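Have a look at this one before I ask anything.
Shown here: the complex without one of its protein chains, the others still in place.
On to chain A.
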Amino acid sequence: MTESHAEAAAQTLRTDLVGIVVVSHSRPLARAAVELASEMVQADSRPTIRIAAGLDEHTLGTDAAAVSSAVEELSGCPGILVLVDLGSSILSAEMAGEFLGPEVSAKMRISPAPLVEGLLVAAITASTGVDLEAVASEAARALEPKQKQIG
């Protein structure tokens, strides 16, 4: 496939699958991570992934209001897993939860998983149609294969 997976993923809203929000300090980093994760999932079973990363194309930073909008866009999904990189991305994601109505914030979970590995596992797991609990717990164990392999 030659088209950008990130853009393709962003265009389809799959409300039958758990949605994913990627919070990163860097927009290019988030896009690349989404592209990598999307590579692992067939287009017809790909969960919706939204990006809330960087203050703009080039300025590093996170924005709680942007995270909140991204989660809100996925409010029709059965659950929303939020993957974060580090530091303020966690604070911003937590603050975003407070901006949302109780119904949407109850559907949202912040994952402690490492961003790249967690996103990959979350995308694959969500594509199978399982619930938020299952997607979150698989993502949280995303480092295990790497740890086993390196020993």
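Convention: a contact is a pair of C-beta atoms (placed from the backbone, for glycine too) under 8 Å apart; a residue touches a chain by one contact, two chains touch by 3 or more; residues count from 1.
One rule holds in what follows: contacts and distances are computed from a predicted model.
Chemist: Would you kindly match the missing chain to its UniProt protein name, picking from "Rieske (2Fe-2S) domain-containing protein", "PEP-dependent dihydroxyacetone kinase, ADP-binding subunit DhaL", "Hydrogenase" or "GXGXG domain-containing protein"?
Modeler: Of the names offered in "Rieske (2Fe-2S) domain-containing protein", "PEP-dependent dihydroxyacetone kinase, ADP-binding subunit DhaL", "Hydrogenase" or "GXGXG domain-containing protein", the one UniProt assigns to the missing chain is "PEP-dependent dihydroxyacetone kinase, ADP-binding subunit DhaL".
Chemist: For a quick check of understanding: of A:L91, A:A106 or A:L143, which residue touches the chain that isn't displayed?
Modeler: Residue touching the absent chain, from the options given: A:L91.
Chemist: Given that one chain is not shown, which residue among A:A65, A:A106 or A:L143 touches it?
Modeler: With A:A65, A:A106 or A:L143 as choices, the missing chain is touched by A:A65.
Chemist: Touching residues of chain A against the unshown chain: what are they?
Modeler: On the chain A side, contact with the omitted chain comes from 25, 55, 59-66, 87-88, 91-92, 94-95.
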